[in-house]
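Only a single protein chain was left out; the remaining protein chains are all shown in position.
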Amino acid sequence: MIIDHPLLGPRDAAEFTYLGDAKLIDRPDWQSETAAKDFYEYGYLRDNPAGWHQELWFHEAGDRSWLVVTRNTVTHEISKVEMARDVARARGRSK
Amino acid sequence: MHDLQPMTALGGDAPQVDTFDHVTITENDGLALASVAARMGHEKTCHTTLKKLLGAVPEPGKAVLHDPEAGFWMGPDQWMIGAPRETHELLADHLKERFGDTASITEQTGAWVCFDVIGPAMPDICERLCAVPIRRMTAGDAQRTMIHQLGCFVIRRDNPEHIRILGPRASAGSLHHALITAAHSVA
Amino acid sequence: MRYSGLKVIKEALTGHKGWTPAWRDPEPQPEYDIIIIGGGGHGLATAYYLAKEYGQKRIAVLEKGWIGSGNVGRNTTIIRSNYLLDGNEPFYEFSLKLWEGLEQDFNYNAMVSQRGILNLIHSDAQRDAFTRRGNAMLLNGADAEMLTTAQIKARYPFLNTEDARFPIKGGLAQHRGGTVRHDAVAWGYARGADSRGVDIIQNCEVTGFRIENGKCLGVETSRGYIGAKKIGCAVAGSSSRLMSKADMRLPMESHVLQAFVSEGLKPVLPGVVTFGAGHFYVSQSDKGGLVFGGDLDGYNSYAQRGNLPTVEDVCEGGMAIFPAFGRARLLRMWGGIMDMSMDGSPIIDRTHIDGLYFNGGWCYGGFKATPASGFCFAHLLAKDAPHPTATAYRFDRFEKGLMIDEKGMGNQPNLH
Partner (left out) sequence: MTQVNRLPGGQIDRSQSCKFTFDGKAYTGHAGDTLASALLANGVRLMGRSFKYHRPRGVLTAGSEEPNALVELRGGARQEPNTRATTVELYDGLLAKSQNRMGSLRFDLLAINDRFSNFLTAGFYYKTFMWPAAFWEKLYEPIIRKAAGLGSLSLKDDPDVYDKGFLHCDLLIIGAGPAGLMAALTAGRAGADVILADEDFVLGGRLNSETLTIGDQSGADWAAEVVAELTTLPNVRIMPRTTVIGAFDHGIYGAVERVSDHLYAPDAGKPRQVLWRIYTQKTILAAGATERPIAFENNDRPGIMLGSAIRSYANRFAVSADKRVAIFTNNDDGHRTAADLHAKGVKISAVVDVRPDVPRSLDYEVLHGEVVNTKGRLGLTFAEVRLADGSMRTLECGALGMSGGWNPNVHMTCHQRGRPIWNDAIAAFVPGAELPPGMVVAGAANGDLSTAGALQGGATAAKRALGLKGRLPKLPETGDASINLKPFWYVEGCSRAWLDQQNDVTVKDVKLSHQEGFRSVEHLKRYTTLGMATDQGKTSNMGGLAIMAELAGKTIPEVGTTIFRPPYTPTAIGVLGGRHRGQEFHPKRLTPSHKWAEEQGAVFVEVGNWLRAQWFPQAGETTWRESVDREVLATRKSVGVCDVTTLGKVDVQGTDAADFLNKIYCNGFAKLAVGKTRYGLMLREDGIAMDDGTAARLAEDHFVVTTTTANALPVYRHMEFVRQCLFPDMDVQLISTTEAWAQYAVAGPNSRKLLSQIVDQDISNDAFPFMACANITICGGLRARLFRISFSGELAYEIAVPTAYGDALIRKIMEAGAQYDVTPYGTEALGVMRIEKGHAAGNELNGTTTALNLGMGRMVSKTKDSIGSKLSEREGLNGEGQLYQVGIKPIDPKDPVPAGGHLMNADGPVDAAHDQGYATSACYSPNLGHAIAIGFLKNGADRMGEQMRLVSPLTGVDVKVEITSAHFIDPEGERLRA
């Protein structure tokens, strides 16, 4: 596969390491009353769709950026690649 | 001054040179290296200092082949600066002075082995080593990629027959072996 | 019809006119006592044991395509019970024991071949871990033997012990492990289940569950609604897709695992060998093909195909330990979809919906589990209580922190 890196252009997916569902960005609040359940669901449950999937890839043999790749798990087509840091900020993560 | 003698990455007193009909592979032991990473909120100042130092800020996938300091992009807001070791043994310290609190500086001299591959067979050799589009790269293109499972930087120099490869120093021997066998294959 | 050598001879002499279909092709009835969704190895085995061991009647297996067209038809055929952890080892040993009597039990030669499996050891730490595992196997009543490099070399003289990047320092052998003709497992169970009255309904895709007041009443299918008292799902690779129709999110991801077969060769490999410092395992089929594989491609996928880097990675591993294989040719490669669970171990459990039961998350170890998986799922469906060897395979183990993590990789499915 080829991942079109937002900064570096098309790169062989073999240069990347895969983590999984980009929902792993949405780490729960440790002080919430439902933290135990939230962390269980965050850690263990997955939508696992047959179709479009946002997922985290790490450019291990490249610039060490984490990327959010929107990829179809049935066709492997990739429709969007973003810097994970930008996505995380857009989803409200900070310090 | 101390009396400790450095050793080259391939374990010699002097850099190794391998000559083939159409290419020469030279271990380049003369580079001092340090990384520069912009501190959050200081990106602009950091860019200004970089520009003063190199003449330009290396863009993603690019190197600025400046003298005596040269630099290439490593990652978002992170660059590698190189300079001749003879004159810049304390490159990291000097950079820290120049950048102050606008950047995090880390000495990298010892982390890398550098090979210069020069000759008309260079593109053929490159094609047997890594996935960079070597024939489409021009002077100043710098890509990190995998060679023999090793994360390496491949930098296209001014001489169109010259490529510089930086690889992890501990695996200098394995990287060298890969370069030599590729040179034999295409010779 | 009972299969035997005598029957084959009789038919050969009378023009093979007497052979009948191995299973019927019935129309679905409006209602069953138990429906099994998924006509793969696990589903067919479940139906078979429900009928044979648990005296259940009115059972249907619903298969969206052709039986055996999922993972039971696209794996590397290995059986073994060389597990470490309490939650796993008794179950897989139970499975191996079922394999040992399977063919006589269901009157079908699935070519269960106990030719032995060998895990190579390359470091002292690996030896310590394999020692612990071998002891766990023995303490659970399975067989295990630690072999020296010399003993291994005697059996595999062409193994690369001279020029190996990671020297072979021994191996953990399970002699009762081996291979099985994978398609025949599906066919054997199907034939056995059919002959005991189970309706095997092919080309019948489940499109939804009818759930009322927390109870599952039946399934919507491409061939209409079918009611049932109990519904068991055994659709490896499609588990998340199916269960999402019941609004369930599962602790698993779907990944592609590639497998490979070479052209036919005269016998070279007596048993199964796994390479512990690379990503490679291999056996040789009775037809002569080297059947081999390695790691997952590593990304979520429902496409039954993989990519080149993994192909190369696997073959690099093969060439590292068997440099003589270089001149054999890879004939075919394919991919199967694995429902990789969060701890690398399966789930056989009730769901929170009354009457809806689940069997899945087999990662890439589902084939060897087929008989025990069917047996235990049948037990659960028939008695509403887990079979004694499968008590740990619960849904709630993640929330409770009772993971069964053989590889110690944690909640990242592609690492198991």
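Residue numbering begins at 1 within each chain, and the chains themselves are lettered A, B and C in the order written.
In this section, a residue touches a chain if its C-beta (ideal position, glycine included) is under 8 Å from a C-beta of that chain, and two chains touch if they have at least 3 such contacts.
A quick note: this is a predicted structure, and the numbers were derived from the prediction, not measured.
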item: Partner chains on view for the chain not depicted; value: A, B, C
item: Option from C:T77, C:Q114 or C:N300 whose C-beta touches the chain left out; value: C:Q114
item: Residue touching the undisplayed chain, where the options are C:Y3, C:Y54 or C:Y225; value: C:Y3
item: On subunit C, residues whose C-beta touches the chain left out of the figure; value: 3-5, 7-9, 12-13, 16, 19-23, 25, 65-66, 68-69, 73, 86, 89-90, 100-101, 103-104, 107-115, 122-125, 127-136, 138-141, 144-146, 157-158, 160, 163-167, 178, 181, 183-184, 187-188, 262-268, 277-278, 284, 286-288, 303, 305, 307-308, 311-312, 315-316, 318-320, 323-334, 397, 399-403, 405, 407-411
item: Touch residues of subunit A, complete complex, unshown partner; value: 1-2, 10, 12, 17, 19, 24-25, 27-28, 30-31, 35-36, 39-40, 42-43, 56, 58, 60, 64-66, 74-78, 83-85, 87-89, 93-95
item: Interface with the undisplayed chain - residues on subunit B; value: 1-9, 11, 29, 35, 37-41, 78, 90, 104, 106-112, 127-128, 130-133, 135-136, 148-150, 168-175, 177-178, 181-182, 184-185, 187
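One rule holds for everything that comes next: only the chains that are shown with their structure count from here on.
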item: Separation of mean Cα positions, subunit C and subunit B [Å, integer]; value: 49
item: Residues of subunit A whose C-beta touches two or more other chains; value: 12, 14
item: Subunit B residues counted as touching two or more neighbouring chains; value: none
item: Residue numbers on subunit C that touch subunit A, as the complex places them; value: 240-241, 244, 249-254, 298-303, 307, 309, 342, 398-399, 411-414
item: Subunit B to subunit A touching residues, read off their complex; value: 60-61, 73-76, 78, 131, 143-146, 151
item: For the subunit A and subunit B complex, residues of the former touching the latter; value: 7-9, 12, 14-15, 60-65, 83, 85
